[in-house]
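Let me begin by presenting the structure, written as structure tokens, before commenting on it.
One protein chain is absent from this view; the other protein chains keep their places.
Letters A, B and C mark the chains as written, and numbering starts fresh at 1 in each.
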Amino acid sequence: MDSFIVITLIKLAVIAAVLLTAVAYLQWVERKVIAHIQVRPGPYRVGPHGLLQPLADVVKLVTKEGLLPSYVNRPLYLFAPFIAVTMALLSIAVIPFGPTIHVAGYDTWMQLTDLNIGVLFVLAVSSMGVYGIALAGWASNNKYSLLGGLRSSAQMISYELPMALAIASPLLVSNTLSLRELVGSQAGSILSWNIIRGGQIFAFIIFIIAAFAETNRIPFDLPEAENELVAGFHTEYSSMAFASFFMAEYLNMVTVSAMATLLFLGGWEAPWPAQYGSSLVPSAIFAIAGLVALYHGANPPHKLDRYTFSAFGAVFLLIAGVFLLPMVQSWLLPLFWFLAKTGLILFAFMWIRGTLPRFRYDQLMGFAWKFLFPVAMLNLLVTSFVVAWIS
Amino acid sequence: MQLWLIPILPFAGFVINGLFGRRFSKGLVNVFGIGSVVLAFAWVLKTIAGLGDLNSAYTEHYFTWIQSGAFTINCDFSVDRLTEVMLLVVTGIGSLIHIYSIGYMAHEHGPNHGGYYRFFAYLNLFMFFMLVLVLAANYLVLFVGWEGVGLCSYLLIGFYFTKKFATDAGNKAFIVNRIGDFGFSLAMFYIVKAFGTLDFSQVFSRAAGIPEGTLTLIGLLLMVGAAGKSAQIPLYVWLPDAMAGPTPVSALIHAATMVTAGVYMTARSWPIYTHAPMAMEVIAVIGIATAFFAATIGLAQNDIKKVFAYSTVSQLGYMFVGVGVGAFSTGIYHLVTHAFFKALLFLGSGAVIHALSGEQDLRNMGGLRSKIPWTFWTMACAWVAISGVPFTAGFYSKDAILLAAYRHAPWMYWLGTVTAGITAFYVSRAMFMTFFGKYRGHEHHIHESPPVMMLPLTILGLLSLGGGFLFEVPKFLSSVFPPVEEFEDLTLMLTSVGFGLAGIGLAILMYVAKPAMAESLAANIKGLYTLVYNKYFVDEVYDATVVKPLVGGSRLVLWRGIDVGVIDRLANGIGYGARDIGGVLRLFQSGNIRSYAAWVVFGSVLLIVALGLAAGGGR
Amino acid sequence: MDIVLFLIFGTIAVVAAINVVVQTHPISSAVSLIGVMGSLAVLYLLLGAEFIAAAQVIVYAGAVMVLFIFVIMLLNAGAEVKRGRSLVVQLLGAPLLIALLGLLAYFVERVFPQSVKVHFGGFTGGSAQAVGRALFTTYLLPFEVTSLLILIAILGAIVLGRKELD
Partner (left out) sequence: MTEVPISWFLALSAILFALGVAGFLFRRSIITVFMSIELMLNAVNLSFVTFSYQYKQVSGHLFTFFVMVVAAAEAAVGLAIILTVFKNRATLNIDDVDSMKN
């Protein structure tokens, strides 16, 4: 019992630390990706290739003065960012990153807690996330904020429906509500992932679209459309409160990407079985990355890169080596696959942000109710018929 | 065997025509109206072929209609040989009459072709109920059909509802039938009381164990019902008036099928009657009395349809004699042959009326033989059949009844034979006044009816001539009814035939050879003639003894006394009381939702307290 | 452990419910109500109703209350005005309420045996599978009827909410 609590606390600390750092660096990655899409270098000054930029941002946001406008509804104004970030963090608690591992004599899951209604929990928490934005919009007592909050709550409850329906289809195929069993049912190769075996490609697409809307990302970022609403619901927020919303947005992105991975892409399962060499893939990737970095270190575009690229190359080669150690492979490989898949989806988020324009508001709602919802419904219907037919 | 399909087909026709017929063309109405009945006939044939020998009843269970403790009434249909005969008569003759109606109703004027669709919808509904009546496996389902045909009869008699006499006749038929139905209902109640079931098979198998007094009572009450439906004394008065309906209706409902339902029902209930000889005696007496009485009235009628109407009453009397003397199969035999020739007589008279564009009075006819020869020859078939000319349909059945009556009580035979003579005479009279002599009417565009009317006439004509020995109904039904001793007596047979031929001869003498003789005879026995001409003043007597006192009494006691004095006062009192209470309660209706909520809470508190008290403080 | 959980979330529920009633601004009431619903969800979990707990959060907190807040924002409803009165409520309201609560408490105390105790895991029949099985077998007809009810409610809401066509 005690060991359970201790292990859980350790996991909690690890996950919190990694996740919050990851969120900060996600921001850096996004800025870099978009910069390269737009053919510019992006953050470059703080640290090598702007690598310390997130740290600088955090320092800036924390040390800034938190403004409290005099006409806001104080309790709710202060409460709203808290809700937003809490709800975003909560759902991470049930998301598994890998299978059971054996550490220091204890068996434990790479997951904070396993609920046998994990999917429902994620849905419930994500539906609560609306309040952060809606209340922030209302409490700011500002018409832009109010409109942004209204838009956001309408948008989120609208897209929640197709999202829930899209989630229901792979659940039918896998016949469970537990995220762990969900992955277990997709073990094997890429052919047994829900997106292929269950024929859930449409559900996957619907889920991704709805996820974009749920996280208020381009092309669905109407609540913060700056040319219409200044900055939407967080117009009046500054300092840490503003950072909370920011964090909540990125945490939500991580959550939905992880959910997509678990539901459709087989979680931490490798795309093909280990006996065909899937266990060598991470090493190969890191080795290639390391070699490329070393090559760039030998021929540096800038003076400083001679050291940074060389250092990165060395680190990558080291990681490639670590992946070859049999004693860590059992838990590192699943983690790699899980993070790789989630990362791919996150990259898609950024890629689309760099590519697509924004919807008009009526188009947005019309798309949800008149296209996405019926299609999701149809998909669920067909899936349930097929499942009933087969079983 | 899908017995339910038989009645459902006409019902579908009724629903389609009834709901949408208003927008249909006549052709489309025909398709549904006649098609459904012909299909039903075809299905009857297929069913009968499929059921084969059928020495015991074949029953189909559909659903439990009423369930109350041990008492159960199912919605069942059942077929035995008796039902087969009835099914064939109803759907076969029904189909012919439906086809005939196309021609007969073609010239109706008024909105929606004079209610053309309405006519066929009613007719189909009638077929539905009649088939339910025939197929029923218990008294209650039979009663459904029984009431239903009564309703359709009412609707069709009053088909020309813009004419007062038609609606009056409809009302009369309906009200008189109510008296009979009252008897039938009482009979059913007694059956339930005595047997605990209404199912035919169970009732009949247990009949032997029931006291004779109860059975007699049930039998007599059933007879009241049958007398109402089948127009027997004293409830026959509605049938002549029922001729106000279109002629195909008279042929189908008031000659061939519905009015024979009483005979069918009494024959069906034979196990009850065989254990209640008293009731049978009453049936036989009523039957023979009606036969004679109605025949005499028929002598002096001038409306061609009225003549045949009284003839129908009279012939129904014969059937009851057959049932009443224990020769059930002969009653059904006569039912079948009568359906042939009486339907033909009505349809023929319809053709005559059609030819004369609506003229019904015999005194305005005459000499039509050469103008509408086909009608004449087909009707002549029915004429010889009803007159009992040897080897025609009527001869066999009437003879069988009279022989059975002789075995039972010779006086019935003699009265029946005399009636047969009278029958032959008045039918001949009608025929001669219509087709012989010289034309006395005013209509000059006399034309033969269209083929669609002639075809049924021809078929029925052939059946009237040959139906007697083609269909040996008594032999066919011998397994259904208790056996009757074979009894042949050539003398008696010849006597009755002789009376029939004498009737025809007398008619030839009076209406062909010496036309003046009829008038002088009527003048000589003026008193008697007036009496008969006015149908023995039965309607007037009923009016004075039953209707007037009832109306007057109702007015005085029910209306002035009970309605105004008690009910109105009570109703008004309740109204005033409600208004006064409302005046107080209005104060609660403040329009303030929160006040309402407070009252709801108040009520809840009271309720909880009451529940607590009821539960004795909780434990 | 269980009693601690019950006390914590029971207290939150009661305090939030009181807050629902005493707050003058609808949005404060709404937020408090969300608090009630959330703590009730925890209590449901304690009672072994995991599916209902999830549904409570998804349906009530996640959908119904969002709708409330949405409407409050849409109407920009302010704090309520003390206008109009109901004599009945003024006179009868408080006594009735006390009577109701007292009676309920009395009966709860009298009727329910103290011997039945709740502990987490004491009832495991509330899983999504069990609820779903009952829903699609025993309660299929009510379930279908509710779907019809929802359809009607949607139609009603649309008809009520649409702009007048003039």
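Rule of thumb we're sticking to: a contact is a pair of C-beta atoms (placed from the backbone, for glycine too) under 8 Å apart; a residue touches a chain by one contact, two chains touch by 3 or more.
Keep in mind the model is a prediction, meaning the values are calculated, not measured.
One chain is not displayed; in the complete assembly it touches the shown chains B, C. Listed for subunit B, the residues touching the missing chain in the whole complex are 589-594, 597-598, 601. Hidden from this view is one chain, which touches subunit C at 1-4, 6, 10, 13-14, 17-18, 20-21, 26, 29-30, 33, 36-37, 40, 43-44, 46-49, 51-52, 55-56, 59-60, 63-64, 67-68, 71-72, 74-75, 77, 80-86, 89, 93, 96-97, 100-101, 104-105, 108-109, 112-114, 116-120, 122-123, 125-126, 130-131, 134-135, 139, 142, 146, 149-150, 152-154, 156-157, 160-161.
In the analysis below, only the chains that are shown with their structure count from here on.
Across the assembly, the chain pair joined by the most C-beta contact pairs is A-C. Look at where the CA atoms of subunit A average out and do the same for subunit B: the two points lie 85 Å apart.
If you average the CA atoms of subunit B and of subunit C, the two centres end up 67 Å from each other. Of all residues in subunit C, none touches 2 or more other chains.
Subunit A has no residue in contact with two or more other chains. Residue ranges on subunit A touching subunit C, taken from their complex, read 73, 75-76, 79, 115-117, 120-121, 123-125, 127-128, 130-131, 134-135, 137-138, 146, 149-150, 153-154, 156-157, 160, 177.
Looking at the complex, you find that subunit C touches subunit A at residues 27-28, 31, 34, 50-51, 54-55, 57-58, 61-63, 66-67, 69-70, 72-74, 76, 127-128.
Here subunit B touches subunit C in the complex through residues 590, 592, 594-595, 597-599, 601-602, 604-605, 608-609, 612, 617-619, going by the rule given at the top.
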